[in-house]
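With one protein chain held back, the other chains of the complex are shown just where they sit.
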Amino acid sequence: MSESETRSTATEVSNPSFRARLKAETARKVIETVYALVEECRIHLGEDGIHIMAADPALVASVTLDVDSAAFNTYSANGGLIGVNLERLSDVLGVAERDQLVTFTLDDETRKLHVAVGELEYRMALIDPDSIRSPPDPSNFDFEYSGTVVVRTEEVDRFIRASDMVADHLAIGMTEGEKPFYVEAEGDTDDVSLALSDDDLIELTPGSARSLFSLDYLSAINRPIPRDSAVRLSLGNELPIELQYEIASGHGSVEYVLSPRIASS
Amino acid sequence: MSESETRSTATEVSNPSFRARLKAETARKVIETVYALVEECRIHLGEDGIHIMAADPALVASVTLDVDSAAFNTYSANGGLIGVNLERLSDVLGVAERDQLVTFTLDDETRKLHVAVGELEYRMALIDPDSIRSPPDPSNFDFEYSGTVVVRTEEVDRFIRASDMVADHLAIGMTEGEKPFYVEAEGDTDDVSLALSDDDLIELTPGSARSLFSLDYLSAINRPIPRDSAVRLSLGNELPIELQYEIASGHGSVEYVLSPRIASS
Partner (left out) sequence: MSESETRSTATEVSNPSFRARLKAETARKVIETVYALVEECRIHLGEDGIHIMAADPALVASVTLDVDSAAFNTYSANGGLIGVNLERLSDVLGVAERDQLVTFTLDDETRKLHVAVGELEYRMALIDPDSIRSPPDPSNFDFEYSGTVVVRTEEVDRFIRASDMVADHLAIGMTEGEKPFYVEAEGDTDDVSLALSDDDLIELTPGSARSLFSLDYLSAINRPIPRDSAVRLSLGNELPIELQYEIASGHGSVEYVLSPRIASS
């Protein structure tokens, strides 16, 4: 009983190797973005911010996420690496209000991550980073894209949702014609297409490109993309697509890379 | 590949026999209203507007819906007839915002209906109208109603929902007494009733009437009725009930006719 009594005061970790405080809403967005592809991930706790890289088990898609220390209310870290279960972390963050601050503290001794929401403290067992599949080498991702476009995230949401009704894959391409960006999904009876002219695009680096992608993956990737913002799509011929956008009011960035499907016809 | 590149610019249909543009919200209400009874329907594309008539497979209920060309931002048609899958059309319209304009264009050559939402274009295969069951002859619907009332749609919603808790059928009637309109549902243990006086009615043509109706049908019919408006109920003795109301800001009208159930007791 006396042990319990001791435990009952909120645990104070002295000189933690990682302590960070940020809005629950931002923390949730980070978790949700990575959880779209994997259930567990390694988080690198860099001196200037956090860095996550992960690839789905089939190695079809990867995500790279950086959040600068400026996105945090307070931030201190000395370069460690932790492994976390994203579903559990997501549940825990669910008890906080949108604007409430959440404090993460790493207890180096017990290897638990303390997540404090108000006076509530959740102590989560970490996962050995070595037991989590290594993310792919970023140098693998140096593709020679033919062109890029920046589009409003509403357009991305709309073409993915509409295509998903008729087909299980989607062609995304660029032409040098009047409508430089296009999307096409062909189903058994119905088709969906989108063709954007220069005026509909926020930015354009013209090129000629066409690749086919899985709608299951695109739908998973699309879900956490914030509405009312912009996403940069980099494209090539039978090459992966790269989707890049900002989070945390510009203090964070996300980059998804999705491999093409081999054309079915 | 060159074929695909051609396809990739948004399809332009020249001189279509039908082209119409209207708010997504209005289009959705039209589809929802007919989908309450059938999964597929014929749409008559009249010069002055669209006309739909359909009856459920058991021929217990029918719906007649008219939307005048004035409800559309642009409208042109030359009297054709198309067959559509309402569930698919409803899914497609789901990607549009409430106030967004949707353009429907009939491609007479491919017999596909092009549905454009912003720069997105969905090409839906039509159904051969001959393969869709003929709607009943409207002259069958010339019943000699004993009386009519106009009530607020909230009252209709409330009595249908409440009755559905206790029973599977509902008596709707009129008397020449102090409360000219009434509804009664008798369950095994609990009863529900509603009796409206002249003051509670928007309009009244008095009469004496009473018929029993299926709550499954009434609930399906009730769902798409817009709130905050008025519905005209025409009633007789052991006769069908007719429910009429306006949609599309008065530029469209809906008429459901539901056959009575034979009294169970």
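Each chain gets a letter, A and B, in the order it is written, and its residues are counted from 1.
To be clear about the criterion, a residue touches a chain if its C-beta (ideal position, glycine included) is under 8 Å from a C-beta of that chain, and two chains touch if they have at least 3 such contacts.
Given the structure is predicted, the values throughout are model-derived calculations rather than measurements.
Of the listed residues A:21, A:44 or A:88, the one in contact with the hidden chain in the full complex is A:88. From the options B:196, B:221 or B:235, the residue with contact to the chain not on display is B:196.
In the full complex, subunit B contacts the hidden chain through residues 155, 158-159, 161-162, 165-166, 171, 173, 175, 177-179, 182, 184, 189-196, 200, 210.
By the touch criterion stated above, the residues of subunit A touching the omitted chain are 1, 4-5, 7-11, 88, 91-92, 94-95, 112, 117-125.
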